[in-house]
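One protein chain is absent from this view; the other protein chains keep their places.
Up next, chain A:
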Amino acid sequence: MDPREFWRKSAKVWLCLILLCAVLLGFYSQVTHRVVLQQMQLEKKESSEGDCHLDTCRIPEVPRLVYPKAQLLKPTRVDVLVMTPWFAPIIWDGTFDSAILDAQFRNITVGLTVFAIKKYVVFLKLFLETAEKHFMVGHKVNYYVFTDQPAAVPQIPLQEGRQVVVLEVRSYKHWQDISMHRMEMISNFSQQRFLREVHYLVCLDVDMKFSDHVGVEILAPLFGTLHPGFYAGDRQSFTYERRPLSQAYIPRDEGDFYYAGGFFGGSVPEVYRLTVACHQAMMADQANGIEAVWHDESHLNRYLLYHKPSKVLSPEYLWDEQMLQRPPLLRKLRYVAVPKNHAEIRNR
């Protein structure tokens, strides 16, 4: 055969083969490019998530704003402590400027978890309506309503960027069990969906209503709220669990504050860790045949003693007008108890 003939014939085949390889290479590199990009984004998100030391995690950029200047030699509140000894701000009215904070916390989504089991569904309407007026106004909010009666969740008109997500869960016979299993349910759902959907989680009691601004000033990697009955008390008088057998045990000479079980939260990874730890502690107690004196609240207090919160909310953020006289140091009442008949609502 003529070599040129041979070359001409096989050249076409070779050319086609080379072109095919080139096209395949092109596709492959495009695909890996996209996969690598996605991986980088995931890594970036993971490393910039809530895992960090006591400081606030973010240095977000704020646009040019006009606001009054802080005076170094003029403390804003002289009647109360505004910072814990481990540098966690204690949020009182007058200590923060919402304009700056809103600019720092643009583009975040806040998840609010609330449990409306058995008769507690009656509280949902007022809770959600007042939340629409006062809770994180101007930011994206997902209300996660845990209930055993999805049909009983009222339809509330919502502002833009806010939605109600109804999560059906089982109910328990005793109200103490319902209260304690909140930790387990939050931890399960944190892993399954909250991590992907929101930046921060706020875990609230449902038998309450919002009466004043509750905004991004509360957001931190981990925060707790001062219980309204104990903010002025000595650590010996705190109703911590005092039996050493319990996992929630705190000795008499320890303790910073008595935190309320009805308002805590933080970044999703930190809330996940808290709820898992509390749930495991409660399971251990159950195995040892003991139940902490204030149930999940006792376990929460133990956790927050040894994992210091990065922000503490003052009793403005959780108050009961029926049970307590309002002192002058509380300039605002933001989240208050709704009057209820305890005996009737808790059992059956």
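List of remarks:
Going forward, a contact is a pair of C-beta atoms (placed from the backbone, for glycine too) under 8 Å apart; a residue touches a chain by one contact, two chains touch by 3 or more; residues count from 1.
The rule we apply is simple: contacts and distances are computed from a predicted model.
In the listed set "AP complex subunit sigma", "Globoside alpha-1,3-N-acetylgalactosaminyltransferase 1", "AP complex subunit beta" or "V-type proton ATPase subunit", the entry agreeing with the UniProt name of the missing subunit chain is "Globoside alpha-1,3-N-acetylgalactosaminyltransferase 1". Listed by residue number, the positions of chain A touching the unshown chain are 8, 11-12, 15, 18-19, 22-23, 25-26, 29-30, 33, 36, 47, 51-64, 66-67, 69-76, 78-87, 89-91, 95-97, 100-101, 104, 217, 221-222, 226, 231-232, 234-235, 251, 253-257, 269-270, 273, 306-308, 311, 329.
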